[in-house]
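Of the protein chains in this complex, all but one are displayed in their positions.
Moving on to chain A:
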Amino acid sequence: MTHDKTESLIREAVTEQAGRAVDGSVVIRALQRERPRRSMALVFAAVAVVVVAASAVVIPQLMRRDQAPPAAPGVVEERTILVLGRDGESRTDTIMLTRLAGERATAISVPRDTLVDIPGFGPGKVNSAFSQGREAALAAGASQGAADKTGAELTMSVVGGLTGMEIDDYLLIDMAAIGRAADAVGGVEVCVRSDTRDPLAQADFRAGRSLLTGPDALAFVRQRRGLPNGDLDRIMRQQVFLSGLIGRVTPANAAGVLAAVRDHVVTDADLLGLVESLARTRGGVRVALIPVDLEVSSPQGAGLEVSPEVVRPFVQSALAGEAPAAPDCVD
């Protein structure tokens, strides 16, 4: 068989496949039905990137379509995304409820040890929602990709319930991609207050400012030991890093950022649209940590108690603009 014949066969086969498309009128009717539902497309690509960096979580679909106002020119695009940072197969220690609204980006962290009720699984730490949902799906014969989605959606439902937010999309980022994201924007500047070390995270930072790239960026958002407040300090670092990263995403490097993280992200959002939206944010990321009570011991180990009655109004006001900008220097 000659080259030309193969190519003409390919051409015919592809055309034949295309000819099986459904009729356009079916889609037009469906669009008309859904019209009022969904509004913006996501600003959050940046978040994704950030997340990568920070390993945060996104909350995708809670916001749901019937609530979104119809888009019109001049309307500010808003999107709520659960960013989940994944280390290894199923550890999602970074969980961030992020919201993009025009030029403003807000990231609210949920500590991994937060005690919640996981639908179908009972009480547990918030970071176990992903692994439990994922493992149950795998046990039921789901593919890795489908299991990741199940775990992320279960986490969305838990975080949505806790915060009272409708989450549009989730963004599951492999922490390993953080370094690539940092490289894609030419490095992310951070400032640490004092020298710290964590051999396990391969972290060794000197007091002062530095431009983080590659493995150092990853170590910065992973370090938990050697910090005064452990995981809570790590959360602060993730927020600072995220803010720095998003601040460096521009229309010019957005494509590079997307290329760097694309294969390390699982999301139901439009990643390209997200990155573009991130490039539109200004003034860094506003950050907050949900109000948690003291650590208590529970059957699932030491965890942080929370009460939705306190968390919900807090999240509302944080998203309304009360969350402060990410701090300049961190521990």
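Simple rule for what comes next: contacts are C-beta pairs under 8 Å (C-beta built on N, C-alpha and C of every residue); 3 or more make two chains touch, one makes a residue touch a chain; residues count from 1.
The working rule: contacts and distances are computed from a predicted model.
> I want to check something: the complex is missing a chain, and I'd like its UniProt protein name from "Sarcosine oxidase subunit beta", "ABC transporter permease", "Rieske-like [2Fe-2S] domain-containing protein" or "SigE family RNA polymerase sigma factor".
Going by its UniProt entry, the chain not pictured is "SigE family RNA polymerase sigma factor".
> Pick from A:Gly24, A:Pro199 or A:Pro324: which residue touches the chain that isn't shown?
Looking across A:Gly24, A:Pro199 or A:Pro324, the contact with the absent chain belongs to A:Gly24.
> On chain A, what residues meet the omitted chain?
1, 3, 5-7, 9-24, 26-28, 30-31, 34-35, 37-42, 68, 71-74, 77, 142-143, 145-146, 148-149, 255, 258-259, 262, 266-268, 270-273
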